[in-house]
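The complex is shown incomplete by one protein chain, all other protein chains being positioned as in the whole.
Note that the chains are named A, B and C in the order they appear, and that numbering of residues resets to 1 at the start of each chain.
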Amino acid sequence: METLRQRLETFARERDWEQFHSPKNLSMALIAEAAELVEHFQWLSEEQSQQLPADKLNAVRLELADIQIYLIRIADRLGVDLLEAAWEKTEINEQRYPAERVKGDARRAAEYGD
Amino acid sequence: METLRQRLETFARERDWEQFHSPKNLSMALIAEAAELVEHFQWLSEEQSQQLPADKLNAVRLELADIQIYLIRIADRLGVDLLEAAWEKTEINEQRYPAERVKGDARRAAEYGD
Amino acid sequence: METLRQRLETFARERDWEQFHSPKNLSMALIAEAAELVEHFQWLSEEQSQQLPADKLNAVRLELADIQIYLIRIADRLGVDLLEAAWEKTEINEQRYPAERVKGDARRAAEYGD
Partner (left out) sequence: METLRQRLETFARERDWEQFHSPKNLSMALIAEAAELVEHFQWLSEEQSQQLPADKLNAVRLELADIQIYLIRIADRLGVDLLEAAWEKTEINEQRYPAERVKGDARRAAEYGD
């Protein structure tokens, strides 16, 4: 991921696009990519979303890539270590939702991430 | 990232939450987290978004973590290697937007990711 | 809707909040509200989303209100007549998707709105 972070920084710098890449603007670009992912699933059933045909799966794969790319860019502009943050947040979640207490509980699952 | 992927899978399995984690549902959870990021920036200027006070930066950092976590989960459910996909998409972008031709070009930057 | 448009304009003006209400910022506020709607449904089945308990339905009702409010605000800032635009777009959709040709066709439904 560190190599990718550097490569994306170089990509923006060489194109003089860093002027557009404020965290504010990048958050908009990121949510626009997230919406393209949502669009793939909006008229599918949950089951269908789990069994995508090959061409659709490949399109979805590239949407996931776009989200990852913008996520790395924002984190970079803000000086955030993405994996370290995700790791820390996972620890918080593990303590907040002890397995034995929330097992199969849709309501607690619903809270999660709020 | 691979260790984190496994840990998140275990997290969901131990809580019996995998039943909720269809790609469709996870795409909704992901965009909801992306929106929490957007909310932090919506009334800030671009400059302010680049110079967050410490407490706000920490809140934003955990939002980025939430997005990363759901992104890993979806990729996992679909059997997608996230970093490999991001790498491949970056190569596509590098070829599609040659630095010498799109330098500082807001219109080409705007196209990018469409 | 015209009375509501005026009242929302007065609301922003009396609070000196129009300075924050650029179309760019309002589009961010709008998508953040749309995401709060999505959050209500993310772990529900499609059936459950159609049969909300009263308290949840009321919460969802107020999210729909928030989206409508921001939509009116953006349209106002851009000088767009919202209902006229929606009417025109509906006519475009009726011509683009003739009932006899797309009946029950998930793929054509999926295209719709793209």
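To be clear about the criterion, contacts are C-beta pairs under 8 Å (C-beta built on N, C-alpha and C of every residue); 3 or more make two chains touch, one makes a residue touch a chain.
Keep in mind that what you see is a predicted model, and the values were worked out from it rather than measured.
Among A:E14, A:E39, A:E88 or A:D105, the one in contact with the hidden chain is A:E39. Listed here are the subunit A residues that touch the chain not shown: 20, 25, 28-29, 31-32, 34-36, 38-39, 41-43. Although one chain is not shown, part of subunit C still touches it, namely residues 1, 4, 7-8, 11, 14-17, 19-20, 22-25, 27-35, 37-38, 40-41, 44-47, 49-50, 52, 57, 60-62, 64-72, 74-75, 77-78, 80, 82-83, 85-90, 92-94, 97, 99, 102-106, 109, 112-113.
In the analysis below, only the chains that are shown with their structure count from here on.
Relative orientation of subunit A and subunit C, expressed as the C-alpha superposition rotation angle, is 180° to the nearest 5. Separation between the centroids of subunit A and subunit C, computed from CA atoms only, is 24 Å. Per-chain CA centroids place subunit A at a distance of 2 Å from subunit B.
Shared interface positions of subunit A, i.e. residues touching 2 or more other chains, are given as 27-28, 31, 45-46, 106, 109.
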